[in-house]
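Shown here: the complex without one of its protein chains, the others still in place.
Up next, chain A:
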Amino acid sequence: MDSHVQCRYHQCAMLKSIITKVNTVPSIFVHGHTASGKTLCIKRVLDQQELPHVLIHCAEFYTQKLIYEHILTQLNRTNQPAGKCEDMNSFVRLLHQTLKHERYTNTTAYLVFERAEKLRSLPANVLPALLRLKELSQSQVCVILESEIPWENFRQFPTGYREPITLHFSPYSKDDLIEILSSLVPDDTDKDFYTNYCHLIVNVFFTITRNLRELKYLANMNFKKYCEPVNTGAVAATNHRALWKAIEPQLKTAINSIYLHEMSSSQWEKVQAEDEGAIKLTDCNLKQSVELPYFSKYLLIAAYLASYNPAKSDRKFFVKNCGRLRKQTLTKNPDKTSNQIIGPKQFQLDRLMAIFYSIVEGKVMPTTHLYTQISNLVSLQLLATVSGESQFDSPKYKCLATLEFIQSVSRTVEFQILHYLHDFN
């Protein structure tokens, strides 16, 4: 098998020197950004040497038991679960037994943990024990951890970690990206023509993304359109300038919609087919009007006011005839930070209801419907509960809606929100 991984010669060589049939390294830590070829390199090296290994996607396993059982069944090469394995202790024991098998004599078994940062959410002993697995199980085993975050962030607890060998995968440079992309030339396409196209794609999108996967996706999505003038014969394949002129507006819309994946690929294809529909489609996807019941809107507005106004100012805004307010000595701090920047503050249910009753028009009975609307807003993630569940006599909330959203909601009920906000008065 070809062990050649583009633009990763250095890392591959490094891995090859560590990953051998019999090695002495207990653990390796590999980190680098998404789509920088970590898994690919490790798999290539392991496959090339035909070494026994188990790949573990940590995101899939929500308890340690599942991880252990997965590893043991894979190493045993059976479908039957290898007995109960609830904790690290029994795992180490069972692993030792498994690796006694003649298949594993004089061969190191490799355990590759993808997205190793998820291991941190497991009990505190798991990660240190995995790093010392070779020592603990007294067998030939090597743990490879693969993550997007550097090793420093793993050391939550100061003790018990055996430092692994770390290997960094630096992000691809622009030239690397072009090289890799142009190597993926589709069949029946001229290589130079495609390389040129890749240059163009990388140059346009390099400022927003360096993710290889994204660029690949973008290149695939737009290639058909790029070829169109050539296929119809309008432009010669070598006339790069004319081709660029033809594709430019398309790529500009792609920056806004495709990159954010606001459209699925099939929708994008549809849009390409009928050019004029492009703007329409993005519009209907973005502008989903929010419909809320009438009192829910007022509750939400009240919550927003409670979150962004200091409690002291409530008197000023909501008491209808508050008499003469004590004239404040105008020593306003010029650099007082706006509440909009600080973010929402928590408030009590009582305050919410008081504000609600002062802003809502007409008489509203405090029915159960009204109170269930609050929890409904929480489930819609427009409010968030701050207090714990034990504090049910005075629950506290926070408003999560943005000012823009609130403004659009208050416009529908003809409520002048800005008149009631402390920051704008």
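Remarks
Here is the rule we go by: contacts are C-beta pairs under 8 Å (C-beta built on N, C-alpha and C of every residue); 3 or more make two chains touch, one makes a residue touch a chain; residues count from 1.
Keep in mind that, in the parts below, contacts and distances are computed from a predicted model.
You can't see one chain of this complex, but its UniProt record names it "Origin recognition complex subunit 3", from the set "DNA replication complex GINS protein PSF2", "Origin recognition complex subunit 3", "Interleukin-1" or "39S ribosomal protein L37, mitochondrial". Among A:Glu60, A:Glu135, A:Glu163 or A:Asp192, only A:Glu60 touches the chain that is left out of the view. Among A:Arg8, A:His53 or A:His70, the one in contact with the hidden chain is A:His70. Within the set A:Lys224, A:Lys252 or A:His369, the residue that contacts the chain not displayed is A:His369. The missing chain, though absent from the display, is touched by one residue of A:Gly160, A:Pro293 or A:Gly343; that residue is A:Pro293. Along chain A, the points of touch with the absent chain fall at residues 34, 57, 59-63, 65-66, 69-70, 73, 79, 115, 118, 211, 213-214, 217, 260-262, 264-267, 285-286, 288-296, 365-370, 372-373, 376, 379-381, 393.
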